[in-house]
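My questions all concern the structure below.
The chains shown are only part of the set, and none of them has been moved.
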Amino acid sequence: MTNPANKAILLLSCPDARGIVAEVSHFIFTYNGNILYSDQHTDSETDTFFMRVEWDLAGFRIAENKILAAFEPVADKFSMNWRIEFSSHIPRIAIFVSKMDHCLYDLLLRTREGELAGDIVMIVSNHNALAPVAQYFGAPFHFIPVTEAAKAAAEAKELELLREQNIDLVILARYMQVLSDTFVREFRNRIINIHHSFLPAFVGAKPYHQAFERGVKIIGATSHYVTPDLDQGPIIEQDVARISHRDAVSDLVRKGKNLEKIVLSRAVRLHLEHRILIFGNKTVVFG
Amino acid sequence: MTNPANKAILLLSCPDARGIVAEVSHFIFTYNGNILYSDQHTDSETDTFFMRVEWDLAGFRIAENKILAAFEPVADKFSMNWRIEFSSHIPRIAIFVSKMDHCLYDLLLRTREGELAGDIVMIVSNHNALAPVAQYFGAPFHFIPVTEAAKAAAEAKELELLREQNIDLVILARYMQVLSDTFVREFRNRIINIHHSFLPAFVGAKPYHQAFERGVKIIGATSHYVTPDLDQGPIIEQDVARISHRDAVSDLVRKGKNLEKIVLSRAVRLHLEHRILIFGNKTVVFG
Amino acid sequence: MTNPANKAILLLSCPDARGIVAEVSHFIFTYNGNILYSDQHTDSETDTFFMRVEWDLAGFRIAENKILAAFEPVADKFSMNWRIEFSSHIPRIAIFVSKMDHCLYDLLLRTREGELAGDIVMIVSNHNALAPVAQYFGAPFHFIPVTEAAKAAAEAKELELLREQNIDLVILARYMQVLSDTFVREFRNRIINIHHSFLPAFVGAKPYHQAFERGVKIIGATSHYVTPDLDQGPIIEQDVARISHRDAVSDLVRKGKNLEKIVLSRAVRLHLEHRILIFGNKTVVFG
């Protein structure tokens, strides 16, 4: 289930050109790296090339802390937008919740099972309700009430915590507060939300009620990166479930909770495994 | 595959009350009918009761043409909104198309297979492109060009044809024209459209392009009754397919065509079998 | 989410005949019952009629403990195989587990949420591993080791516990022991198992390994009633997930766990709501 090998993961995008794959794979081979996985994509509208390469660092002739400098000339040659991630760094996660516990339990259990390769460093909530869950799983719980008046102060406190703990990823696991632009910008491309509808249908509040009113035959859930525009960020993952006239709003909520858990955990897993490249307002997901 | 028995199908809605099922089933039993299928639903928001009962007319002691009058007292007692359909009447269908043939072939083939219990009496098109398909299947083809200037005249001609041929159901099988309110009202609840998106997402033109731009991970198709408001009518059936960043708009179109065919034919089948009750802007579908 | 009304649920099967629905609905109406839900099915191969009727007991003119006697003449008239369940009786559940906790957590959380209308009265295990989970949820935990030599003694102890606690339903939530025929017969139609394959494919041990070896593109999970024949009992519910050549056995296990939880909880919910009729080796599920 786990690969204990130290791995490097290169993610890049650049204008399409001949020789990119050759140069990248040559770089890895020259220093004795073994490519474990490689995937690429070309966006034909903008002629942009995307690539994700993962290689085994056992026997690699450049030390981890010198790989970035070594790769820089290759990146420059092709004007790459790039980063290299190392599996030796376990991403540090903060989960934001309100009162609903289904996504929280799901993330905690999957992390414990080793399905999600991250450390849940803290749970932040505007309510006290889920403190016992945090305690059971041994995760620090921070109760930070959010009132209209003191919203800025609450966010300041949250950001301080996130910085102190070097948080890499913020998961909004049915957190019922809208984050300010300041917050979102500081954690740009590092906040994942679960919205309980099939976006772009039913943006905003009470999507299950909206779905019920419209009489749709299928409901959905959408996990996306958070941007300053509500429910408009790049979509990572979606899934759906069939409903009928027999289903009351409460049934939609029940069926939707299954979707929310599964869609959110899939999105988090893809992020933690560095499989997602953001491109404009869309994602390239190397599955 | 087919049940050659003559059947009556009662569809009703009324304020919920005790004794409706008892009275309806007693009526059928009294005249020696055998109930083949019965389903019901109560909308708890409005306390409205819905029912669909299907019974075998073999041995039934009231002649087909006198059943409506015989049932009227029961209907009046509960203030029912009701109708009775007879399987002896094969619904007469007009299919409207433009240039795309995938839904048309699908409907023609399924009808020939006996999957759809209706007669395709005519194919109407604003282009000549699909005349050979109609000819191959032996269906009369009417080429009625629609120009901005002569739209009213074209519709008048279409309506005349529909009336002449006693058409029960109009299917818009990727017909690329918007029907006028007059037309829609004359065939109220008798026009089924296929929209190539997961409504209410991507209303209007070029939904696959819209889906591509938004970066969704799943596309859909929706079959609905046509009302004067574009793409806003009661939804009958929906389905979805998974896509990824690899899929260009042309791939969405290709994958979508599969959905469109399947969703439209399911909706038509449900309508032809008298399984749909319209309630406000929603449907109760007794599957 | 919950309907606090006291309800009676009649489940019956009998040779098909005219007048069954009329007589049953008349019985309910006569004593002032309000039918909340009614569904029926006729198996055309054997001419067997199945029905499920649910009615509100508020204002019903027969006391709960006299309803069975009152209905008996109707049942006799049509030679019904029947039972009446009352929503006032909350089914008492025993969950059997080994070491895997995903289904157990799922059932405990859904019960706490009110999604599953039963009481989890005990958790029985042949290992001690999941005792802390039981403790966290406040459910009595019984550690009953099962060795080849002392299997009969272990089962005797289990059966004693089940009888003492008037258990209505035994759920095998990835319990890795095969129950004896004696055990199965005592709880006939009251033991629900989750098998981690799409039955009848991959019966028996290590189905994910079997699926991997065969190179299938979709895996599944099946929930069924336990009969003396291993993995051959009446199927209640199934679901599937897509896999590819990239998925190792460990990925099949991970994806399969999602399926197992969802399929098992759906089956348990259907059982607890008295929606299942067993007919030969198949189920009629009134959804």
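Each chain gets a letter, A, B and C, in the order it is written, and its residues are counted from 1.
To be clear about the criterion, a contact is a pair of C-beta atoms (placed from the backbone, for glycine too) under 8 Å apart; a residue touches a chain by one contact, two chains touch by 3 or more.
Because the structure is predicted, anything quoted here is derived from the model rather than measured.
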item: Entire complex copy count, 3 subunits given; value: 4
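Following the convention adopted for this analysis, only the chains that are shown with their structure count from here on.
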item: Interface numbering overlap (same over half, different under half) for chain B and chain C; value: same
item: Chain A and chain B: spacing of chain centres that average the CA atoms, whole Å; value: 42
item: Contacts with 2+ other chains: residues of chain A; value: 246, 287
item: Chain C partner contacts - residues on chain A that touch it in the complex; value: 1, 101-102, 105, 109, 113, 115, 136, 246, 250, 253-254, 258, 262, 287
item: Interfacial residue positions of chain C with respect to chain B in the complex; value: 16, 18-23, 25-26, 28-29, 32-40, 42
item: Residue ranges of chain A touching chain B (in the complex, touch as defined); value: 41, 43-44, 198-202, 214-218, 220, 234-240, 244-246, 248, 281-285, 287
